[in-house]
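Notes for the one structure printed next.
All protein chains but one are shown at their positions in the complex.
Let's turn to chain A:
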Amino acid sequence: MKELFFNLSRKRLILGLLTALMGIYQVYAQQTITGKVVGEDDVGIPGVNVLVKGTTTGQITDFDGNFSISATENDVITISYLGFITQNITVGNQTTINVKLLADTQALDEIVVIGYGTARKSDLTGSVSQVSAKSFEGQPLARLEEALQGRAAGVTVAKANGAPGAAIKVRIRGANSINRSNDPLVVIDGFIGGDLSTLNPNDIASIDVLKDASATAVYGSRGSNGVVLVSTKKGKGVTKVDVDFFTTISTVPDLIPTLGAADFARIENSRRIRGGGSAIFTDQEIAGFAANGGTNYQDEIFQTAISQNLQLSASGSEGKIGYFISGNYVNQEGVVINTNYERYSLRSNVNANISDKFKIGFNIFGSRTTTINDLNQFGRFQGSVVLNALSWDPTTPIFDENGNYNNVSERNLASLNYNPVANLTLANVENIRDRIDANINLSYDILENLNYTLIAGATTFNGSNESYRTFRADPPTAGFGDNKNTTHQISNILTWSKEFGQHNVKATGVYEFSGIQNRFNGYNAARLFVPGGFYFAETAPGSGQSVFNNFSERSIQSLMARGEYIYNNALFVTGTIRMDESSVFRSENRRGYFPSVALAYSFDNMTFIENSNVFSSLKLRAGWGQVGNENIDPYTTFPNVQNANFSFNGSDSTPGVAPNSFGNPDLKWETTTQTNIGIDLGFLNGRANLSIDAYQKNTTDLLLDDPVIPSNGGNVTISKNIGEVENKGIDVAISADVINTDNFNWNTNFNLSHFKNEVTDLGGRDEIQGTFGSIDGQGRTWNIIQVGQPLGQFNGATFLGTWKTSEAAEAATFGRAPGDARYLRDENGDIVFSAIGNGTPTLTWGFNNTITYKNWDLNIFFQGVHGFDILNAVQGVIVGNTGNQRSFLAPEQLNQWTPQNETDIPAGGPNEAGSTRYIEKGDFIRLSNLTLGYTLKDVKHLNANVKLYITGQNLFLITDYSGYDPELTSVPADDNAGNKSVDVAAGINAGAYPNPRSFIFGVKVGF
């Protein structure tokens, strides 16, 4: 970008000199006007064009921004400079004119990263959303994903759970794939395969999101889920040091109501008597509970959490060297006891202009994140630990009279799981992830119009898991697993561009290869002789020790060509083709071609736009392309085996293996074909902008896990290229400077996405059972994939209230009695299980406002998600009388069916947690962020700007949903964890970690 300015200013220099020379021959009476042009920092700007309007008289400013020009009193002087707002000043009687140029943000943002190159925003043909640092600077961020949330139309960012450090789900224009990852490809400074969660938000200059296939086709077989291009900050200009510190106080917004101990005991007595048993609590005991209140385990596992975030950066340039160095420390306590997340990161970006033609840059980034007790690793076989707390017996205290934990309910009531407070307090699972990204980029102008760029980089990321379990494991057990990954990527990019009059042609060619190696080693050590902690694993007896190992690698080799043609700044055409060869497919299916074409037409030069007072720009875009998804595990085309050890003697294991997957040698990638049309409108000289994009994408040859006939091997699947998913939608983005005065500014951004997802084919089947196992001990599957329906269908029973006294005879035929739960049954009398709701939203929006008044600034960010259901299985389990929670715990039970008052709240009979009774609307509107800041400029002695701010996050939520938060899901968003079902099990709440409400106090100092 800097080179661009430099080149342009050099052209202007020549132009300016010429006009200055011509000025000598002017014959009119003139006076000499002198002045200085400065920027917002009051530093002179060299090379600014100073022109007498309507003439060719002009000059450019010198190195310090000074100029001197001849003009008459009636002349108007036009002062213009690329990237700044042009100013017109009538000379009058002034002889000295000092001008402060304001940056034209519109112009500054106009460079967009498009993959293997950049483009001016006005030249774009594809659908690209840009989120620049400016738009999220006003909001304290611990995670970069939050910067994308609600700021880019068509990009859905959902927090799957509120655990510190938890993966955040990012989807671009919906989910394409049923069984494969739908995570977008992340490219950081040209290096493919980054991880947004490890980045320091302060390091980021801009995020460009490639949404349609004409834009993502340059990434070929990895482009089908969209591409997030992240550009980190580079140093330039005077040295700048920034320090940003904020502390966060988080709480769980609202507890879910459950029965108190006394009510619980009363209802439990009635449940038992009704079932033919006798009361289990005496009146005296109940009176005791009424007096002491019992124990609310939900309350016991939550805490007020305090977090720290410190960010430091220094940037600038010295001669030919530019640098950006930053550090970040985050320490987040979880709102659930004994959970924590910590991250350190360091970045150093150094660029050197060795000559006019030869530039080289070296970026290195390192981070360590440590997560303590990631609750997702605790399993959800019978619901999460959070759900265990919600459904735990309020009549059993945490400790027994000897001060030891009560491991289980004293009378085997409510949840059959172990004491959640003990489980959490004694847990010690430490997950450490280290990441180092190092890459060099080298740019060489071979000829005036021909540039060669090399991007070469390597990443190592290691994740180890150390667990030491004492709870319910006596003697204790230690476990260790370590994933070591190394990736490399070499991209050779050749770019040729030339202008021929009104024709502007650019061609890009890429040869690239990349690969990743994974090594896994782990061990388990049971029955430690010395219960001293994880590092005493070697004291386990030989029979308690086991080892695990694995290795895999994958690579991809690619050629890409792109041609861009612009005619008269009005017609824009882009065509690309990429060829990928991927190692995960056999040689005959390995090579794929991914073409795209897009064109745009700008009406800016047309008179109706030039003459309009309202419209300032109009552009129409259309694009088509094909991209792929090759995201299967290495060796999927081969059959494989898994460890299947067995003990013949009751004390030692003998190693064994058993067949696992059936390989399918015919596999190839999924193909997504996408068509996009769009319109960009600018109003009032660019003060307001509107973009609308409509798209349709069809993903065919899905890499589907097709169920094998059970008698051929049990409950297994085989990957096949069958089926199709369609996504259609519309993205709208509006941005405006509503108020733009010296002291008062209001900038607003609104974006909205509406989309419809549909499974259109499953290879001849009507439906495929999902993989989300029920948590109520009933052995059901709560999700299903159905042709003609969106992903995320719930599978469950239809609740019909209670059997009434008048229906006693009919109820008896099903073994039920009046007051029991009643469900829809088929002709055989079996409960019908069918689709009962869908968890995939159809509408998302974000509304971001930044208001500045003098030294004050205010950021207000709303976000909404609509058109989806939630299977609130948590409520189903709280209600109880189900597999693993056999008591009633919900307050509504106080109004349960009685012979006198036949309500529809069952007093007995099996309760299906997966039923329409627990389907709720998930629609919500959230005040995601509210920040009020005050900036002290040029603080004495410090010589710095100091900004103080206070932020509230998740301050309110408008929703009818009764659980903690409708955005939560019980499937972790982290595809690396093998949770491929995240999109097909959307909206099922089996006890996710609650999203906190946070208050943040921060200070930013800029030197």
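Rule of thumb we're sticking to: contacts are C-beta pairs under 8 Å (C-beta built on N, C-alpha and C of every residue); 3 or more make two chains touch, one makes a residue touch a chain; residues count from 1.
Just so we're on the same page, contacts and distances are computed from a predicted model.
Not shown: a single chain whose UniProt protein name, out of "RagB/SusD family nutrient uptake outer membrane protein", "GMC family oxidoreductase", "Stage 0 sporulation protein A homolog" or "ATPase dynein-related AAA domain-containing protein", is "RagB/SusD family nutrient uptake outer membrane protein". Summary of contacts with the chain left out: across A:228, A:526 or A:681, the touching residue is A:526. For the options A:92, A:257 or A:275, the residue in contact with the chain missing from this view is A:275.
Set against the missing chain, the residues A:257, A:656, A:788 or A:899 yield one that touches it, A:656. For the options A:531, A:634 or A:763, the residue in contact with the chain missing from this view is A:634.
When the full complex is taken into account, the listed residue touching the unshown chain is A:492, out of A:470, A:492 or A:673.
The chain omitted from view is touched by exactly one of A:238, A:709 or A:809, namely A:709. Listed by residue number, the positions of chain A touching the unshown chain are 272, 275-278, 280, 354-355, 357-358, 408, 411-412, 416, 440, 442, 444, 446, 452, 454, 456, 490, 492, 513-515, 526-527, 543-544, 546, 549-552, 554-557, 581-584, 587, 590, 634-635, 637-641, 644-659, 662, 707-716, 718, 769, 776-780, 815, 828, 830-831, 833, 882-884, 886, 910.
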